[in-house]
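Note that this complex is displayed minus one protein chain, with the remaining chains in position.
Now for subunit A:
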Amino acid sequence: MIKAVMMMNTQGKPRLAKFYDFLVRCLPVEKQQELIRGVFSVLSSRPENVSNFLEIDSLFGPDSRLVYKHYATLYFVLVFDGSENELAMLDLIQVLVETLDKCFSNVCELDIVFNYSKMHTVLDEIVFGGQVLETRSDEVMKAVEEISKSEAASNSISLVPKSVSGWRGGR
């Protein structure tokens, strides 16, 4: 299973962090931040043009590996265990980035910063409960668009004046 998905910039600031491993999720928030910092310190010391895999048993428990990819100012990191294939995980990062690209057209770090919830939507379509759900970026795009449409639809109700909703009891 996939234990975690992380995105951080080259200064170590986390842009997205999602943990699927049951044990990690029970840790307090500070410990999770520590994990992110730990991963960053390992990544930042890697030279260019080397392999994208690392063993990080010390941070995530036994049988943990991570794959990372460096795109411009961002590190995309996937932490997984022995039941995932390494090259397939590398592919998955590719799928994720492609989808983001389609979503935001020429995605850059700022897009990721300002569209926190959309990021999560996209990620939720690809990785679900630690399992890979969808590997075709156009399918993911379709689903994400549907969700955004229903959100927008539900938001349009807010145009109804406050007084009416207040009269009805506010719910």
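Just so it is clear, contacts are C-beta pairs under 8 Å (C-beta built on N, C-alpha and C of every residue); 3 or more make two chains touch, one makes a residue touch a chain; residues count from 1.
We adopt the following convention: contacts and distances are computed from a predicted model.
Per its UniProt entry, the chain excluded from the display bears the name "AP-3 complex subunit delta", taken from "Prefoldin subunit 3", "Calcium and integrin-binding family member 3 isoform X4", "AP-3 complex subunit delta" or "Glutathione S-transferase". The chain not displayed touches subunit A at residues 1, 13-17, 20, 22, 25-26, 28-30, 32-33, 47, 49-54, 57, 62-63, 82-83, 85-88, 90-91, 113-114, 116-117, 120, 124, 128-135, 139, 143, 146-147, 150-151, 153-155, 157-158, 162, 165, 170-171.
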